[in-house]
Structures are given as C-alpha cells and as structure tokens.
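Yeah, one chain of the complex is gone here, protein chain that is, but the others are all in their spots.
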Amino acid sequence: MSLELITAVGRWLLPVLAALIVISCGGVLLRGNRKTGTIGYVVNAANGDSMALRSFETSIGRSKLCDIVLNYNTVSRFHAVIARRGGKWILFDTNSKTGTYVNKDRVVEKKFLENGDTLIFGNAMFKFYEELPEVIPQNYQNAYAKPEQNEHTFLYDDRRTPGDIVIPQMVREAGCNLENCITGELMEIDDMDEILIGRSEESHIRINRQSVSKYHALVSRNAYGHWVIEDLDSVAGTLLNGVEVNEPTPLHDSDIIEVCGYTIKFNDPR
Amino acid sequence: MNRIFKRTKWMYFLAILFLVGLTILAILFGTHARKWVMQPYNKHIYSSSGLVGGSTLYDRNGDVLVETVDGQRKYNKNATVRKATLHVVGDAEGYISTGAQTAFASQLTGYDLINGLYSMKQKPHDLTLTIDGGLSATAYRAMTEKGYDKGCVGVYNYKTGEILAAVSLPTYDIENKPAIDTSKDRWDAVYMNRFFKGKYTPGSTFKVITSACALENIDNIMNQSFNCNGAYTVVRGSQVKCTASHGRLSFRSALNHSCNSAFAAIASAQLTNDQLTATAEEFGFNDTIDVNGIECAKSYFSLEDAYAIDRAWCGIGQYETLVCPCHEIAIMGAIANKTGSTPNPTLIMKTVNIGTLSYVSSDIATQLDDLLRSNVTNYYSDSKFPNLKMCGKTGTAQVSGKEPHTLFAGYSQRDDLPLAIVVVLENSGGYGLTNCIPIANAVMQDALDRYT
Partner (left out) sequence: MSGPRWIPSLLLITAFQLISFAQVIFVDDGINTFAAIILGIYLVIEWGWAITSSFVLRKSSPALEFLAFFLTGIGLAVVASKGTSSLFTQFLAVVLGFALYVFMLWMLANIDRVEKFHMPMEILAIGLLAIGLIFASNKNGAYNWVQIGGFSFQPSEIVKIAFIFVGAATLEKIQTTKHITRYAVFAVICIGLLFLMRDLGTALIFFFTFVVLGFMRSGDVRTILFVILAAAMAAVLVVLVKRNYVMNRFATYRHIWDTPYGNGMQQTRVLTYSSSGGLLGMGIGKGKLRNVFAAVEDLIFGVVAEEWGLLIAFIVALSYIFIFVHSVRNAVGSRSAFYSIASCAAGSLLLFQAALNIFGVTDLLPMTGVTLPFVSRGGSSTISCWGLLAFIKAADNRTWAGKKT
C-alpha cells in the first residue's frame, strides 16, 4: 500500500526534481571557465609593441596558426611556446631552425623565465614581463613607440647595449647627462667616452630626419676628461647656445646643443 | 592557445545535432506513441490469454460480450451471440484488426500520453458497444438457417449513428476456435469484418445513385417514360440485358421493377460521365468512413475515359463501381433522414461529437425516400415487411466465374424504429428479392419486438 503511494507520488515528483537538478547544476556548468585575463607581457624591442599573454600557453612563430605571429624570415613557422606552469614561466623551443635565446643563452627544449628577461626568436628581440613596469615603459615609449613621433624624439641605438637599452648604466658621481629639451628625458653619459649624434643607425642619439647628417656631431671627452662637442662636417651644421660649432668646443652646465631644430641640453651638476 | 579556444566554437555544432535528434525523437513519441503502445507483444496490455487488466466489453443492453475471469478472457455465454459478434468484439490475439479488443485497445487501456498505461493498472477501463447481441444473433441465424455462409448484415440507427449489428460470415466460436486454414474457400477472409472492410459490386442498389443523378440533372425525369423490350442497345452490337421485357414504364416504375433497360438508357443517353461521377462522389464514393478509428473500406467509383456502354453498365451498378456495406447503410440513412445527411456510424455508446456525413440535398433525399418507399409498396409488397413501413432497394451483382452476390439496402420509416439495414449475401445466386428481403425482414421484425 505504502509502495503504491510512493510510486503514485514519485512519478509526479521525480520529473520535477530531475528538472530542477539539471537546471541548478546545468546553470553552473554553462558558465565555464573564468576569463584568464592578462597574466604577462611580451614587448617587442623593435617597435615597443606590447603583447598581452592572455592564456597559459602562447605559441610564437611565423605561421598564422600561432597566437603571436612574427613575420620575420629568421623565425620558424612554429618557433616557440611561452607557458605558465605551476606558477612559473617556461619558454619552450619547438624545434625552431634559428633557435631561441633567453638573455643570450640558447634554449635547449625549455628554460624558465624571470620577469624582465630578454627573449630572442631568430633575430627578433622581445622583453618578457609578468607585469608592465612603471618606469621603463615611459622611457620606452618616448624612445621607441610610435614611429611618427620619431622626428621629435631621440632614438637611442640599442645594438651596442642589448639588454639595457635606455640607460646604459647607473648614474655615477659626476652625474653628467644629456637632456632632450622636448621630452625632458635624460641620457646619462658618465660611463661613456663619446656620444654620436646623427641619422645613422649606430648613432647614440639618433635623429631620424633627412636634414640631419648620418654622422652629424660628436660629444666626447678631451684629454682632460672634459666634455667637448664638435661638428662632423654636417650639411646643416650644429649650434651651441645659438653659435655655430666650427671646432671642438668645451661644454658647460646648461649648454644647449641644437641640431636641425632639435635641442639637447648638457647638464653638469658639478 | 587562443587558436585552440576558437576551435571549440565548432564543438557546439555537435550539441545542436544532439538536440535536433532529441527533438525528432520527442516529435516521434508525440505522434506515434499510441500506435507503438498498441502492439500485440506489449505485455502491459496483452498476456498470452488476452487483455491484461480485465477490461470488460458490454453490448447496448449491458450484456457482457467479453470479460476477464481468473485471468482468462471469457466471452458471451451464448454461442450464437459469440459467433454473431465475433468480428465486432474481436480476439485477444489481434487477428481481427477491426475487433474492438484491438481497434479500441487505447480506449480499453485508458492510454494517454501523460500517464501511459499507468491508469490501466489501477482500474480496468470498460467499454459499452452499441451492438445488440440478441439482434446480432437473430441476423446470424437468419443468414445461416438459409444456408448462406458468406456475407454480412448491418443494422444502423440513422438518428443516432449507432451500429446495432454488424454480423459477418464466415465466423467461428471464439471459445471453441476451430482449425482455420485461410487458404480454404470455407474460411475466405474469415478475420475480416465484411460490414466494415468488404467491397462489393452494388448491382441494382446503385440505381439509387443513378436516380439521384437523374433527379439532379434531368428536369422532367419524373414525367419521362421508357420502353423495355428485354434489353437496351447502346450502339449496334453492345446492349444491356434486362431481367424481363417490362414494356412501357414510368421512371418510378422503372426503379420499382429495377428495369435495366430504362436505367441503362438514362445513364448512357441522358447523363454524362462527369454528372454521374459528381453524384457518386457527393454520396461519398472514393472516400472512407471512420468508425471510432476503424477505417472502412473505400467505396470505389470511376468513369474515367468511359464510353456510353460503360456508362450504361455503370447506371445499373455493374461497371467498376464497388461499395462498402457500411457506406451503403450510411447512404440509406441520409435518405431516410430526408435531410441528405446522417450521423457518422459509431460502435461505442455515448460517443460525443461523432460527426455527420452529408451526402445530398434534402430535396433530392425526400424524393429518393418517396421512390424507395414505392419500391416496397409497388413491387416488393408491404407483406414482405409487416408493420415496418420499409423502404429499400435490392440488387444482384454479377461476379465473374461465380454465382452472383445478392444485396438489399433499406430502412424503416417508422419514427419509433429509425433503423437502416444492409444485407449482402456472397455468391448466393438468385435475387435480392428472394434471398435478402426475408433476412432483412427477420432482423427488422426482431428489432421491432425489441425496441417498440
């Protein structure tokens, strides 16, 4: 009797409960994974583009099937994978022809990454950050980003100092520097012997304008260790405090160097 | 990995396919469940001994036609009633597809889509049929006592649509089922209820339809006269023979005497293929009647590409035309009602919304009613049908290679006996007048005793 009752009630109750179960569980199931968000950055050293890493594994290569497509001849179709595993970052080289480097060390199969490491795929260079640093990108962007601003900003050559592009070294006692009068950015020069200004790529201060000669002017130390400026037979010429430089001229604090309208201030705290 | 993430979108296609499949399945269950349930192997409904659940079938008088006693299916106590109602009640095994136990299984089981067969398990669903066991037995006796072994008798209330008898021969006693070899002529189509599923050449009974067509299309038909010299020649060399040389006949007496010459003349010379076809289809030919889900045989009529001689034969019911007895009785009902329409035949008591079969205008129906009554008063004689105010038409249907079938279709005009009857005797030879009318009278007299 009670069995009949259970059946009679159950056949109405069970479908209702079953529907509620599937709805309540199914609702949760439909939600799926939370968005990963940005968990790291790869910054292109050539143009300053920063690419967010939004998944735990990111493939890099020339193929369109890769997450980050690098259209360089020296990059293999499927070159490398950046992965986050157990809280650590790992760079895998996936049988690339030209190799993958982390801070000049070639990656054999895989290598753990640290914040700020330099990654080289073929000849394309990148910086890896877990979070975009506050200080560096500003200099970065002034120096490298937005090619249309090149004519108003300095382009520091990075070739001679790979891995530390903007500031060659920490400030030494003297604290001499060159200041971009437009942007206010500083270039510490204490540990340098000469600073080439010009249009050529090996210039330390590169001003990418047609009117600027490839080897336009040179700031260097004289025999006494004082900084002097000389014009390197440029077409447009160089001005120091409004006067044309005809011979190596010593620099003093707050001197203004002018190259085709671009002004650089020499600072000597002493 | 974003590339891989994007690929997952394609996977939803599989879920959609699965959903489509489920939808198709749900639709199939919705449309086919009833059919799927009513399978002879369904152990919820049938056990080896018949319907599970003990549903009982009653006749209109409350007599048990079949019930379950101790897990066994028990039929009516009277062997004659059992034989007379065999085809209506049906068998548990489902050989007789039009039998109530098979055809009305869903009513008997109380099946519905929500509860399935659950409610059947709780309480048996009984069903009362419109059949009168006693009247059926009378019809059965009337046929078999004269030695007829194949045919059918149907009785139908043209006011309510109830079928009171549908006796089909050959039959057998289901409680003592004989060995049946359906390849033997003795058992020819034994499992078929001839009243619902039989198809017969109508013979002279079709003259009712020809008359209707003539009344509809020929203005002065009632005033015309016809000369019968024993045959009607359509064109040289092809003639329709008559049963006698009737001499000069009015339209009415031509129908009364069932004069082939006159009707062949009317059909071939005065009516067209289209007119006859229109009237026949108006009367429900080439259509089926649905009796509580039992689909009756389709009465067939066609005069496509027919010549005058074909039309002449058609006019006397001897062409390709075929009629189902249940349909014939409905035609009688439509005329008897004088409205041209009649309630759809039904086998289950207290069926609501049974529908109406509308065949012809009330004007034509009234005229046909008058003509059919004159058949009896002028020709068959009321003495053949005492106290019945009977109307009707006999027929003899020639069958190739065998004795002809004889038929009678008629009805009583009595207000207290609104019954129509059809009698079909297969390969009986002779005439409807001599074969069928005594049987019709015996059944109608019994009905008169029972219901007045």
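Remarks
For clarity, chains are labelled A and B in written order, and residue numbers in each chain start from 1.
Simple rule for what comes next: contacts are C-beta pairs under 8 Å (C-beta built on N, C-alpha and C of every residue); 3 or more make two chains touch, one makes a residue touch a chain.
Since the structure is predicted, the reported quantities are computational estimates derived from the model, not experimental observations.
Of the candidate positions A:Asn47, A:Asn95 or A:Thr263, contact with the hidden chain is made by A:Asn95.
Touching the chain that is not shown, out of B:Val64, B:Ala79 or B:Leu117: B:Leu117 (per the contact rule at the top).
Taking the whole complex into account, chain A touches the unshown chain at residues 2-3, 6-15, 17-22, 24-26, 28-36, 55-59, 61, 65, 78, 81, 83-87, 92, 94-95, 110.
Remark: the residues of chain B touching the chain excluded from display are 1, 3-8, 10-12, 14-15, 17-19, 21-22, 24-26, 28-29, 32-34, 36-37, 39, 41-45, 111-118, 121.
In this section, only the chains that are shown with their structure count from here on.
Rounded to whole angstrom units, the spacing between the C-alpha centres of chain A and chain B is 95. For chain B in complex with chain A, the touching residues are 1-3, 5, 118. Against chain B, the residues of chain A that register as touching in their complex are 11, 54-59, 65-67.
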